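The structure appears right after this line, and notes come after that.
Yeah, one chain of the complex is gone here, protein chain that is, but the others are all in their spots.
In order of appearance the chains are A, B, C, D and E, and numbering begins at 1 in each one.
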Amino acid sequence: MKLLVVNPNTTASMTAKIGEAARSVAGAGVEIVAVTSPMGPASIEGFYDEAFAVPGLIAAIADGQRAGADAAIVACFDDTGLDAARSFGNIPVVGICEAALVTAGQIAKRIAVVTTLARSVVPVEELVRRYGYAERVRVSACDVAVLALEEPGSGARSKLEAEIARAVAGGAEAVVLGCAGMADLAKALSARFGLPVVDGVAAAVKQAEALVSLGLATAKTGAYATPSPKAYAGMLAPFAPESDGRT
Amino acid sequence: MKLLVVNPNTTASMTAKIGEAARSVAGAGVEIVAVTSPMGPASIEGFYDEAFAVPGLIAAIADGQRAGADAAIVACFDDTGLDAARSFGNIPVVGICEAALVTAGQIAKRIAVVTTLARSVVPVEELVRRYGYAERVRVSACDVAVLALEEPGSGARSKLEAEIARAVAGGAEAVVLGCAGMADLAKALSARFGLPVVDGVAAAVKQAEALVSLGLATAKTGAYATPSPKAYAGMLAPFAPESDGRT
Amino acid sequence: MKLLVVNPNTTASMTAKIGEAARSVAGAGVEIVAVTSPMGPASIEGFYDEAFAVPGLIAAIADGQRAGADAAIVACFDDTGLDAARSFGNIPVVGICEAALVTAGQIAKRIAVVTTLARSVVPVEELVRRYGYAERVRVSACDVAVLALEEPGSGARSKLEAEIARAVAGGAEAVVLGCAGMADLAKALSARFGLPVVDGVAAAVKQAEALVSLGLATAKTGAYATPSPKAYAGMLAPFAPESDGRT
Amino acid sequence: MKLLVVNPNTTASMTAKIGEAARSVAGAGVEIVAVTSPMGPASIEGFYDEAFAVPGLIAAIADGQRAGADAAIVACFDDTGLDAARSFGNIPVVGICEAALVTAGQIAKRIAVVTTLARSVVPVEELVRRYGYAERVRVSACDVAVLALEEPGSGARSKLEAEIARAVAGGAEAVVLGCAGMADLAKALSARFGLPVVDGVAAAVKQAEALVSLGLATAKTGAYATPSPKAYAGMLAPFAPESDGRT
Amino acid sequence: MKLLVVNPNTTASMTAKIGEAARSVAGAGVEIVAVTSPMGPASIEGFYDEAFAVPGLIAAIADGQRAGADAAIVACFDDTGLDAARSFGNIPVVGICEAALVTAGQIAKRIAVVTTLARSVVPVEELVRRYGYAERVRVSACDVAVLALEEPGSGARSKLEAEIARAVAGGAEAVVLGCAGMADLAKALSARFGLPVVDGVAAAVKQAEALVSLGLATAKTGAYATPSPKAYAGMLAPFAPESDGRT
Partner (left out) sequence: MKLLVVNPNTTASMTAKIGEAARSVAGAGVEIVAVTSPMGPASIEGFYDEAFAVPGLIAAIADGQRAGADAAIVACFDDTGLDAARSFGNIPVVGICEAALVTAGQIAKRIAVVTTLARSVVPVEELVRRYGYAERVRVSACDVAVLALEEPGSGARSKLEAEIARAVAGGAEAVVLGCAGMADLAKALSARFGLPVVDGVAAAVKQAEALVSLGLATAKTGAYATPSPKAYAGMLAPFAPESDGRT
């Protein structure tokens, strides 16, 4: 089984970390192909960056699908372009926010999601509500920019720990790390706080393996129907759905 | 007052119709500048097209803002890129779905939204839920492709009327037309069915006029904060937020 | 266009302030007719006062409608008698709470409503929920009686500012003033706190202008159907719906 | 124990029926005092009538309270003025819609409320939602005017039965009669359809008995706080809260 | 009328207290039969204990029903086995959590439920949500084990009062005692805090009296249909539904 893990931002060091997290939990015989988006924002912080990460994400999924990927993972916690990616492709597509929530939801009732910047709280809350976890989840930010997670000495780790401590004091039974760039910290934080800490990248690998093993692919009637063939103008023309529904 | 009306698809005939609908309700001294997106899909039908309409939309808003627009309207019923556009700019941005719902909600309790294709029902339902109107609104499709609305003889009008008739029989007190391409039909349909029919383009013009008149602009703390400056790679580089927060 | 602005309480100084706020934002050619309710409570604080403000409100709307008003505004933040007024009349009726919420909702995700007394918090929360904004809005009170807003030296302004400061610290991106008697403070508070502050009276003027410009009136099938003709006993007899549906 | 049952419309024949229904279930030693509202609409059908029923209701409760009533019942299914009545008085006040729902909710999961006219469906749905029963209750109308229930030969009974049959076919496990004027039919309908049929008047008598027996009265902090003393103008002056909180 | 009050835990001293609370509010001619569950946990604290309390509860109800009980009360605040008990029997079954909420909901808008241990907060919140009271109710724990309520000198009373004080400071208008073992404290706490305090045992007695007086029994179509006859294996064989639907 070959799983494509797309980092929808364009920072390769983060892709490396994500790939490592994915490989560390991948099942026997599962190949992880971690790719960096070929275009768009260096990090995804809020609604604007998110929108501009979608074309690169789709390009990466199209490439991966042609290269034989069995499923794709969108490795950014705002599940960038997830619905578009599901409409586009023939393979299952997993988002790390959704994967983390469904995983945490099977081991805890009250869940804290700790994300990076305040501006990302509302976008994540909207995802949480859409996925149906609003009554069980509280989202907060630790006030760390995404790329600061890549910089030793940025103080990111201690800010993150402080925010987790607040969440635990408020009754959280499990913690979800709200950024793909935190993927390497889950085990240490779980040990430190004595409760389950879920990393979305790892969770998504197992959800993707599950869907592939079960022979399940995205439903193609209704909301995720393959896009109708039509012209796309300008520099986005290469993304136009072809008459056979493939880009 | 100058209002920018962006058709986020690239079909100029639809822009003409939208511009006309906007001008027919614009207040005295309000200039309507209707523009066609410079890139992306010829029509927006479902999640995939929607994602690829955002760059063109932002480009059009950036141009319009530089040219002195006081507010912008996103003239596609799935409110394509609305959150990104609000984060981006300094001027208010109005979506035609949200504008239509807040308008209809002040004159009726039970509202029917009639959109084009079945694949658009779920995306519109998700908007309706996000805006808070789920308990009062039912969304259905009339099974007409967006561009068929531009073609005389396509049978689009009669399919639309049949779906409205079903909604009225089911208790709808007002109807919202769920596609910018239906903007020219509101008055005739209202007369035919004897109840209020709301066109989102017209509704959005009045909401934009309202925000500008009130001196209100998008909140710039929290979810709509101006994007942090950062690099965007590849062909999307021109969209990178600048250090002063303008693209 | 002639807009009737009804102060549903019987305090004329508040009507003057409300009328001024309305006129300050009214469009060209829009005449504001601000009237004080002819009967009922001097201020509306909680469920009991609210119920006794409805007859005077309806009387004022009936008069205004006969005098040619194109739309009516209910200028009390608990949207006193709004559903009754919409059922009664042939002209659109706008409530300042609903108008403020739909306005703020187009420029911010998280909204704070600051009202007067603690006893008004639950009634306003019930409105917020009914209008669909519960997930985005927090309601709190600044512990100022409505009429204290009319008295220089009452300390009302500083209590209001303290409550707004608390709301902003809690993540509010925009503020809605939860009493018609605060209509004169919006601009100064917006400047002071650096975020949008919405006054419901001004917002309602623009919503009423919008509905009239769009040729939209209240739906008359279903919940807002004209009252059936019937006798009303006692001193309320003059309010009985006539056989032709007009009072 | 003395229970005041207020028919908030002014039709004495309906009061007689309501009083009889109340007395048929009243406990030993419970005196039922059924009164007709001294002013307002002959029947309550929709938002407009409802608003004009409140002054008469409050007048009746004030009288009843002075005469020693231990609790009051508002015997109209839209729970006319219930929040105002609770704010006003010192005795518990029970609404027949709320009483019927809490009763039916303890014996069935899925409940059908069958009300009179289509225009009452939305007001009742809003009550149902406010009371928290929206997920379990469906509201429909049998297309019978309230006073037609008083007229032999009006065909009201068969229309009501037809609507109940539809609800049962749709999965309803219990039925709530959505009008005080149906109070005499519960037992016969229950026998005919073989499932519990709840009449709100009877249910309310038992809820009022319960509150009185338990020594519970309306909370007087927060939303139901006694109205602040203030002037009421015009013909509503007699309803002004006095300085000691009694009208 | 004979009301069976089942203490679904096996601690007889708590049954005595519950029986006393029930008798103190029972109507004239109402006999209270308080029984201790014949098997299962000594106290019910969280999901695990709750599950093991059901067989004893059903056994007690079966016995009570055979002995002529007219209704049964489940006297544990997590409404242990309530749905199973309603499916089982022919008599109405009342839960003390549901009874307390419907009672408190008729006298207050904002309600605090104070339960024993933190682990019981989520189970009670799930009940509150299921019953439809989530928007009005906050649940918290006073950190007292159930059986500590039986021990003089345990400090339980002062911890409970401290938690109530916090709830009142947070806006609660009424308090519900979230454990049957607190049944003796309601009156004193109401006097001390000056607001209504509802004990679920007392509330349930009145709800059971109400249902019996109204001639209402559990709906037997749909969710509460009598269990289909089938074999039960092992030591649970005596609980198998018989072919005539009785155990």
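Going forward, contacts are C-beta pairs under 8 Å (C-beta built on N, C-alpha and C of every residue); 3 or more make two chains touch, one makes a residue touch a chain.
Owing to the predicted nature of the structure, the values given are computational and were not obtained by experimental measurement.
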Shown chains touched by the missing chain?
-> A, B, D, E
Determine which one of E:E20, E:D63, E:D83 or E:D184 touches the chain that has been left out.
-> E:D83
Residue among A:P41, A:G64, A:P92 or A:P227 touching the omitted chain = A:P92
It is residues of chain B that touch the chain not shown, namely 118, 121-122, 129, 134
Positions on chain A contacted by the hidden chain, ascending = 25, 27-29, 86, 92, 94, 98-99, 102-103, 105-110, 131-136, 171, 173-174, 187, 194-196, 198, 202-203, 206-207, 209-211, 213-224
Chain D residues touching the omitted chain (full complex) | 109-110, 135, 171
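The rule we apply is simple: only the chains that are shown with their structure count from here on.
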Superposing rotation of chain B relative to chain D, computed on C-alpha atoms, to nearest 5° | 120
Out of C-E and D-E, which chain pair has the most contact pairs?
-> D-E
Using CA atom averages as chain centres, what separation in Å is found between chain D and chain E?
-> 28
Touching two or more other chains - residues of chain C | 86, 109-110, 118, 121-122, 134-135, 171, 222-224
Indicate which of the five shapes (line, ring, star, complete, other) describes how the chains touch one another.
-> other
State which pairs of chains touch, listing all of them.
-> A-B, A-C, A-E, B-C, B-D, C-D, C-E, D-E
